[in-house]
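Note that one protein chain of the assembly has been removed; the remaining protein chains are unaltered in position.
Letters A and B mark the chains in the order given here, with residues in each chain numbered from 1 onward.
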Amino acid sequence: MSLQRKDVLGLEDMSAEEILLVLDIASRFRAVFDRPVRSVPIMRGRTVVNFFHEPSTRTRISFELAEKRLSADIVNFSVATSSFSKGETLRDTAENLAAMKIDMLVVRHGSSGAAQYLSRVLACPVINAGDGCHEHPTQGLLDIMTMHQRLGDMRGKKVTIIGDIAHSRVARSNIWGLNKLGAEVTVCGPPTMVPGNIARMGVTVEYDLKKAVAQADVLNVLRIQLERGAGGDFPSNREYHRMYGITEDVVRGLKPEAFVMHPGPMNRNVEISSEVADGPRQVILDQVANGVAVRMALIYLLSGGDPGALASGEAA
Amino acid sequence: MEWSWQRIPAEYLVTGVKLARGGKIAARKGYLHVKKGRVEALGVGKPTAEGLPVLEADGLILAPGFIDTHVHFREPGEEEKETVATGSRAAAAGGFTTVVTMPNTDPTIDNPGLVRYVIDRGNEAGLCRVLPAGAVSIGRQGQGLAELGAMVEAGARAFTDDGSPIENGKLMAAALKYGNLLGVPIMSHAEDRSIVGSGCMHGGYWSTRLGLTGMARAGEDAAVFRDIELARASGGHLHVCHVSTRGAVDIIRRAKADGINVTAEATPHHFSLDHSRCRDYSPRFKMNPPLRETDDVAAVADGLADGTIDCIATDHAPHTATEKELQFDQAPFGVIGLETAFAVGVTYLVEEGRLDLGQLIACFSERPARVLGLPLGSLEDGAEADFVLLDPSGEWTVDATTLHGRSENSCFLGDRLRGRVMATFMRGRLTWRATEPSLT
Partner (left out) sequence: MSFTEKAVIMNEDEMTRAIKRMAHEILEASGGIQDLVLLGVQRRGVPLAGLLRDAIKAVEGGEVPMGSIDITFYRDDLSKVGPTPRVATTEMPFDVTDKVVILVDDVLYTGRTVRAALDVIMDWGRPRAIQLAVLVDRGHRELPIRPDYVGKNVPTSQKEVIKVKVRGFDDTMEVVVGEVGER
């Protein structure tokens, strides 16, 4: 099994073998973090473009760090610092990038499907760093890696995702990836944020938080976009916190070994209370470290990383 | 005198054809006798007239020229997408001899001068009868009622703010009353935007899966319901545009049973494709109303079959390739449809056994003629000789070379369809002829 693909656009079309391969390679890269020199020269002389058409700090920094630790040359385009504007079509952007002869594109875009479009028109590998409300495969992989490290084989493990499922690309990537690995996913949130038809993606829909957390091995708590609140999808932050916030009280209802994840940045005391966010059950910083490793693994594998010859004694 | 494609004679016979009229297709071959642009005679068997030029169209179906109650020809203002002339060309290639153009141009067709302008451009092109619909409200702003009477005098045949719904219920009620007074339908783009919001595709499993904002069916159902109640109260003729939901079909069916003066149209894409087509984020499948669920698709077909939906209208909505290359959520709504309408009908309704060919042809001819109150669509003796020659079993692949308008945003590109328009005649004159295979 290997990553015989040009792009990583989502976990929807990745197989369990591919996901496990990425996690395996990512764990090797995590070992590199503990060395005096935390970079390897494998991507030396290769150019990776980070095209962020939507504001992002964490994901962009994580990708940049991953690329730097692989010794790649990095170019950053972001909405704030470039002339890419709403008027320019994605096709124009793609043609510009293609003309610049880049080796890989990492793209974050506000429109669902944007990464897919760019992958079709660009010859280089494209990694989706989040497209609209569609997918965020690297976040999905780092979440799954964090779960996998603690739970091992994910078959039959119960993962509950809580929050604005309807608008969450993190939720979709988690759902696809976890389903591939045989985990049982439950989604939970107010009905305005959890469309019933999402059950067709192979998840259990549960609107009652207590029931949703009772059997869970993992809670993956999504960030609530506060701008959607105030009488829209939920009445108020306080009301959301009261009904769906992950508090000490909720955590007490968890199985003893279950843990809490959050993709960040957190709205403390909205979707997660400060006590839980800083408490012993959360693994949030581990997710951050895994994020860099997973991104290194994907960049490495999509660049054609092949140490296969190493084993033959013929590796010169 | 010999038949000549180059110089269509003033008087001629079309023979060997199966006549499609009254929802039926004649079992025996017959003829059409055209004289000075009008139907002189038609019937089965041998023509009585002798010594006339003869177009031998052996085995083809001769049907009344098609009528489309809903097209966007974009002129004035967006000529890069379509003009009345290029749209007319596409219409003729699709078998259409009459089209109703929507007023959502720039500027809006909301006064008699602009109504006249569109009619004149149609006459200049001379490829189909271009009947403008005027705007219900000034500038389609949904505020003040436009001068409907003056526009009717100038030649407007219907009124609509299509592209946008008329959100103000009182304005809609007034429009229906005026329409009733003037004897013209009010065409409703039925959409409750407070429900639909910023959706860009049908709200269902696929919008959830793709992470695109959905447009709930309730938005259409609620708006249709409101308009029907306003029509009931006013007695005015409500024509519901592009019906796409099962709910709307049911509501219209009940309204018709109640004797309300309501008619409706449905587009080829709504009786053929469902929302799963959006799976690759191709804006070619982005239109409003959006492609819906499979049960909606079936309900629309059933509505056409039982007459709840009166006619097939294309909602031909050209957009430039540049616009349609935007991301799905950014791209404009709309698809073209004139050239593919008949074939989509044959492929998805006739071949699927939902309608027979005679009924399908009626959906393109006498049924829309009735909606618009036009003396067309049934080839009565003395009527203008608008007709089309059809090969219902001819297969073809939709590609850019088969499209004759200015834009190529068809949701059937690349599809293999059955049903070909071989030639189109308006007032006895040829407006379009298939080149491959061609009639000799």
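Please note the rule applied: a contact is a pair of C-beta atoms (placed from the backbone, for glycine too) under 8 Å apart; a residue touches a chain by one contact, two chains touch by 3 or more.
Bear in mind the structure is a predicted one, so any value in this text is a computation, not a measurement.
Within the entire complex, contacts from the absent chain reach the displayed chains A. Of the candidate positions A:A31, A:A99 or A:L285, contact with the unshown chain belongs to A:A31. Per the touch definition above, the residue from A:A16, A:V40 or A:A214 contacting the chain not shown is A:V40.
In the full complex, subunit A contacts the hidden chain through residues 1-2, 4, 21, 24-25, 28-29, 31-32, 35-37, 39-43, 46, 70, 300-301, 303-316.
In the analysis below, only the chains that are shown with their structure count from here on.
For the pair subunit A and subunit B, the distance between mean C-alpha positions equals 46 Å.
Of all residues in subunit B, only 204-205, 208-213, 280-281, 322, 325-330 touch subunit A in the complex they form. Of all the residues in subunit A, the ones that touch subunit B in their complex are 89-91, 109, 111-114, 116-117, 131-135, 166-167, 169, 172, 195, 197-198, 200-201.
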